[in-house]
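Note that one protein chain of the assembly has been removed; the remaining protein chains are unaltered in position.
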Amino acid sequence: MSAQVVTENVDLLEKFPQSVKQDDRAGYAGYIVSADHLLEVVRFIRDDMGFDYLASITGVDYLPNGLMEAVYHFYKTSGGPGLVIKTQVDREQAAIPSLVSLYPGADFQEREAWDLLGIRFDGHPDLRRILMWEGFAGHPLRKDWHEPYYEEEGKPYKSRWPEGKVYRREDKNPFHKNVDYPAGFDPDKWVPDDDSTLYASVNKISSAGGESGIKTDYVIVNMGPQHPSTHGVFRMVVALEGETIRALKPVMGYLHRNHEKIGERNTFLQNMPFTDRLDYLSSMSNNFGYALAVEKLMGIKPPERAEYLRVIMAEFTRISNHLFAIGSLLNDMGAYFTPMLYAIEERELILDIFEATAGSRIMCNYFRFGGVARDLPEGVEEKMRDLAFKRLPRKIDELDLYLTNNEIVKARGEGVGVLTPEQAIAYSASGPVLRASGVPYDIRRADPYSIYDRFDFDVAVRYHGDVYDRYLIRVDEMRQSVRIIQQALNGLPKGPIQEGKPQYLVRVPAGEAYGRVEAPKGELGFYVVSNGKANPWRYHVRAPSFVNITALETMAKGNKVADTVAILGSIDIVLGELDR
Amino acid sequence: MNEGLNKPEYEIPPEMKHSVAITTIDRIYNWSRRSSIWPMMFGLACCAIEMICTAASRFDLARFGMEVMRPSPRQSDLMLVSGTVTKKMIPQIVRLYNQMPEPKYVVAMGACASGGGPFKEGYNVVSGVDNYIPVDVYIPGCPPTPQALLNGLITLQKKIDTQSIRDVRWYKKGTSETIPVPVLGPDIMDPREYDLLRQYTFQKLNPENINQPSVAEQEKGS
Partner (left out) sequence: MDGIGIIKGLGVTLRRFIATYVDDIKWLGRRYYKEEGIQHRSSADTDGIFTVQYPEEKIPVPEEFRFIPFLVYEEKDDGSVFYRCTSCGICAKVCPTQCIWIVRTTDPRTGRPVPEPAEFYIDVDICMNCGFCAEYCPFDAIKMDHDYELAVYDRHANNIYDKKKLGKPVSYYASIRPTNYKREEELRAEAEALKAAKKTPAN
């Protein structure tokens, strides 16, 4: 990291009296910066105040006030609490200067805000839609945009009870499908997007990056969305010179399930099972982040036993996720399915615990606001102990023994897909990707939540930032997770598991909250805005896979095309969270 | 369809004696097909993880002769639609389906693939993959556990058992029909529905024509 002059306690208000003001809405925190001076203020925040990490960008549509707001969450990679700044612009001509020049990690998040909310980011190098396709009508997260199956602003819908005559929603649509078209639209005159702007943006980058001086044409190759190595429906457009990658553009949205739009229709509690389906390999961590965000708003804390159970479950999730990640990374490297079989075996045993406690193997829905859903059934603690003290340590060692010094893993991993620490921070990478690049930034340590400050564990760091280190760091993290589980199991107190009575309609005071956890894939943040009603006004997910993938091009450039598969595998993306 | 025909103990009426041989061939034909279904390696969402687990050591799809997951549609017999089908993805799914050679089967795994699932109300979600391609077996659940998936695959095998070589569509004359690939417009557009679409958007443009029967009513009448 570059040496920075960090002036503590600098008052932004004093420094920029004209353009910065305190956000004094009830339940809100941070500063409101005028859009004209945003770049200037942010540069000061980064260079002089030391907030080198842009965690999240969220667009919020304040329809009643006619405002469109962009919310930025900054943190320091050296740890500590964050800084929130906001920019408000007129809703109809929403335009905000882009931060890509200061924080390259803002790239995809700004494109997302443009796609879903229609906030134009001036100066963005490649402002195209990211989750929906070019040509889609409207910006769906705007509050006045209604989906074809629109019933009411918020759940519960009145048509379900007491006169709940059953119907299928498609039966009420003239097309018997989930579609709607603008008035006067003529399909014969429609020219579908042929991806020309996408290819142009790949070409623009690739022709600028020519080294030899000889003008050569690059070959453009599409990988995905149906491709065995893309971990789901993900697509990469690669510009090749021979076999070497000169440019790469990820194309996503093939699994965009409108998580946030549905989330704003749901009540607060109803979102809990939906978070399971974000990162479907580690649903407990997703529950954790969302529960933290809403608990922050409500100002409650779960009882001791619930805290311990939460930590145990989250760490088991981390292990099962990393097992799966290592298995599929080996798949991508060519060790087809055999290492995966052994990894899945351990994962199955962990899933048995989840199934016995939470009721489902992968969609746990276990956390509640102020506690957890149920206590451990009989015999489960025994099973956990067997795993945490006997089987898992042995099996992780076994995995380490067989894979770590394997020639193929080394040959395909060492020096491939390198991300330097400066790049990793600039691209807002998080989780194993960031720590494999030598930045010891783990939210469990840097900004402890729940009861992580009580446990003795090491933040795993590796320094090469290549595929091999990203593999190693997952092995290290599994060992640390086992340590945490062992301590938590030994310290597991008796007592209640839920604060107060379980309620299905929770009272959430108006305000905003950003809850973040160290999910297995990185920083998972939930930005929730409540206006005091039963449904959240804004519900945004800062998904680690989505932000980590911003750095994919930098990692892949200069490598061979076969390496992209390994690089992608080492980032460990999951599409449910990438596309939401 | 006619399950009794597949059993050797079935008493054949004298006038049907000539068809004995063909039912036996049916059995061999169906037995060999049902025991070597190659699914396409095609994961969409959460259900795909359960599909991978089903293929892994604990549940072991290989016991059913289905472990050969083919990434290419050209080499696969079964499309396991494992997860939420989005509007952005459906053109690709239809294209993949068209590329699969006959005989081909489609299993909709989980609530999302069957009918839209929990994300049904979303603006980018297709209400069931059967809006576009024919589905043979639906497996409810969100997600179906690996054992539920195996149960669904056994259900598919039972369906294969009832098919007869005489009336399967892939030995009929003429080429099999390809499904027109949906187009990404302001919303997803099915080329088969353009007439209806024009009518609908025109009606929307002129709300004063409200007295005329709406598209929905016309649909109902026809």
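Each chain carries a letter (A and B) given by its place in the written order, and its residues are counted from 1.
Here is the rule we go by: a residue touches a chain if its C-beta (ideal position, glycine included) is under 8 Å from a C-beta of that chain, and two chains touch if they have at least 3 such contacts.
Values in this document were obtained by computation on a predicted structure and should not be read as measured data.
Note on the undisplayed chain: of the listed residues A:Thr317, A:Asn365 or A:Ser570, the one touching it is A:Asn365.
Note on the undisplayed chain: of the listed residues B:Pro39, B:Pro73 or B:Pro144, the one touching it is B:Pro144.
Within the full complex, the residue among A:Ala356, A:Ile451, A:Leu492 or A:Ala562 touching the omitted chain is A:Ala356. On the side of chain B, the interface with the absent chain consists of residues 57-60, 63, 108, 111, 114-118, 120, 128, 130, 135-142, 144-148, 150-152, 154-155, 159, using the contact rule stated above.
The omitted chain makes contact with chain A at the following residues, 155-157, 159-166, 168, 266, 269-274, 277, 335, 338, 342, 345, 348-349, 352, 355-360, 363, 365, 373-374, 377-378, 383, 386-387, 390-391, 398, 401-402, 405-409, 502, 504-505.
In this text, only the chains that are shown with their structure count from here on.
Note on chain placement: the centre of chain A and the centre of chain B lie 33 Å apart, centres being C-alpha means. Against chain B, the residues of chain A that register as touching in their complex are 131-133, 135-137, 140, 147-149, 151, 168-170, 172, 174-188, 190, 192-193, 225-228, 232-233, 253-259, 261-262, 265, 273-274, 277, 280-281, 324, 337, 340-342, 344-345, 347-348, 361-363, 575-576. Those residues of chain B lying in contact with chain A across their complex are 41-46, 48-50, 52-53, 56-58, 71, 83-84, 86-89, 92, 96, 115-116, 118-127, 131, 142-143, 145, 183-190, 193-194, 196-198, 200-202, 204-205, 214-216, 219.
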